[in-house]
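What you see is the complex with one protein chain gone and the rest in place.
Now for subunit A:
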Amino acid sequence: MEIAVIDYKGGNVQSVLYALERLGVEATLTADAEVIRRADKILFPGEGEAASAMQELRAQGLHEVLPTLTQPFLGICLGMQLLGTHSEENDATMLGILPFEVKRFPAAAEFKVPHMGWNNLQRLRSPLFEGLREQDYVYFVHSYYAPVGDYTIAEAEYPLPFSAAVQHRNFYAVQFHTEKSGPVGTRILENFLKL
């Protein structure tokens, strides 16, 4: 199985490669459109700021390649937000693969931003979560979120419900860090590799 991890200088890619290595899976870190098109599975991790990530994707022409992909695709954290249409983070136009707009968490005394730490998953509805239980904990670090919609396949609350995971066709994405979410995160990665 050929696994491509998309390299667009989007931060902490190494952790995703290590997580795959722990599963005994080899992956290629690449920005090459041909390698990406040929891959059986694609991971799209990301951290950092939305507008500069989009700038980098455009510079590499990946903004045109990614929406055309048909194999199982997993966005992680910023890699999920980039699949939406727009982000409030520096008014960024995103890839537009899914119909959500990314918003900033409202700051409130009890609810600090970033939303950082372990929170539970609710209303799981995807083969991606096979073997998981409602309320299982995963690790989040983010200041922006995708609202709940038809595309939502798992929710979390902070304090309002938001999309912890989304799906459209072959495009799956999670807001939390699968690679940093202990055994629960590992199971999700395994499930994705079986899709």
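Assorted remarks:
Quick note on the criterion: a contact is a pair of C-beta atoms (placed from the backbone, for glycine too) under 8 Å apart; a residue touches a chain by one contact, two chains touch by 3 or more; residues count from 1.
One rule holds in what follows: contacts and distances are computed from a predicted model.
Note on the omitted subunit: UniProt lists it as "Imidazole glycerol phosphate synthase subunit HisF", one of the names in "Na(+)-translocating NADH-quinone reductase subunit D", "PadR family transcriptional regulator", "Branched-chain amino acid ABC transporter permease" or "Imidazole glycerol phosphate synthase subunit HisF".
Checked against the full complex, the one of A:A4, A:A19 or A:L98 touching the unshown chain is A:A19.
Across A:G96, A:P114 or A:G149, the single residue that touches the chain missing here is A:P114.
For subunit A, the list of residues touching the undisplayed chain reads 11-12, 14-15, 18-19, 21-22, 47-49, 107, 109, 112-120, 137, 139-143, 157-158, 177, 179-183, 185-186.
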